[in-house]
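One protein chain is absent from this view; the other protein chains keep their places.
Here is subunit A:
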């Protein structure tokens, strides 16, 4: 059942992205940026956690979860450090993703030849 909801919700988010590409004629970069902002806004109203509870990876794998994690890490740190926590905590949860994307992206660029 978990897998079915992950498939349906994850696929559904991608359909919204595809409609933005085809009908609104946005570029992929615009779609990804909008989705990240949308994820942060949904988290600001505590809605995104419910979606994760419900859909699991269907909500954590799309790029919207990046915006969610940014805000989530920041709010977590404000509990300990107050106002400064927004700055210190903003990459708390996403550092693994960003660091690995930089590392693997760099290594692949070094060891592979460009195709096509």
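Following the convention adopted for this analysis, a residue touches a chain if its C-beta (ideal position, glycine included) is under 8 Å from a C-beta of that chain, and two chains touch if they have at least 3 such contacts; residues count from 1.
Convention: contacts and distances are computed from a predicted model.
A single chain of the complex does not appear, and UniProt lists its protein name as "Stage V sporulation protein AC", one of "YCII-related domain-containing protein", "Peptide ABC transporter permease", "Dihydroorotate dehydrogenase" or "Stage V sporulation protein AC". Annotation for subunit A: contacts to the undisplayed chain at residues 2-3, 6-23, 28-29, 31-37, 39-41, 43-44, 55-58, 60-63, 65-67, 70-71, 74-75, 78, 83, 86-87, 90, 93, 96-98, 100-102, 104-116.
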